[in-house]
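Would you mind keeping the following structure in view while I ask a few things?
With one protein chain removed, the remaining protein chains of the complex are shown where they sit.
Entry: chain A
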Amino acid sequence: MNIISIIAQLAQGMKISILIFAATLLFSLPLGLVVAFGRMSKIKIIQWIAKVYISIMRGTPLMLQLMFVYFGPYYIFGLRIAPGYQMAAVLIGFAINYAAYFAEIYRGGIESMPVGQYEAARLLGYNKFQTFFHIIFPQVLKRILPSVTNEVITLVKDTSLAFVLAVAEMFTIAKQIASAQTSMVPFIAAAAFYYLFNLIVAVVMERIEEKLNYYK
């Protein structure tokens, strides 16, 4: 098997990796904000639920969480696992895991906002919704961007964990080819792929940071 055909096979996996990456961000970024609100809620029970959720998501391996999401419905509820549920389980597992990390990043950003911004908004008659989405959140985004970049870069590499549910993302395929061919080449190609992917992520995030640099 030559390099071209290895790369052609890996390319199929890349599509899945990119899908996991994009879908995770799409779901976990808004979900994280909801969890952050829960964590900052004045209602003790909601605050506590969010705390426990974040603690479990951050305190246990993502690989194990993926297995729980996949096998849990069968072992806990006796539900038959539908064929093709692997991919859904991966997306659910990633989304709820990353939401916990993003929640803490959002919370840090929101709590770092000076109280004067809220007071000025209140005196000008903005309601709570307007205050948050027009005054507070845009400034929070700028503050948390470096931490978000970190998570996004980790996510690129974490997509390889989907192999535990035999989802045919790139790392899963690289492993299969490598063991069939007893060759290092697929691994090297995989490494190059992750590195390149993250290089793009870093450049894009830097662009966004620069764009938000119009104010201090």
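As a convention for this text, contacts are C-beta pairs under 8 Å (C-beta built on N, C-alpha and C of every residue); 3 or more make two chains touch, one makes a residue touch a chain; residues count from 1.
The rule is simple: contacts and distances are computed from a predicted model.
**Student:** Missing chain's UniProt protein name, "Fumarate reductase subunit C", "Carbon starvation CstA family protein", "Metalloregulator ArsR/SmtB family transcription factor" or "Amino acid ABC transporter ATP-binding protein, PAAT family"?
**Tutor:** The chain we cannot see is, by its UniProt record, "Amino acid ABC transporter ATP-binding protein, PAAT family".
**Student:** Specify the residue from the set A:10, A:33, A:135 or A:190 that touches the hidden chain.
**Tutor:** Touching the chain that is not displayed is residue A:135.
**Student:** Give the residue, chosen from A:59, A:83 or A:125, that touches the chain omitted from the document.
**Tutor:** Once the missing chain is taken into account, the touching residue is A:125.
**Student:** Kindly note down the residues of chain A that lie in touch with the hidden chain.
**Tutor:** Touching the missing chain: residues 114, 116-117, 119-126, 130, 134-135, 138-139, 142, 214-216.
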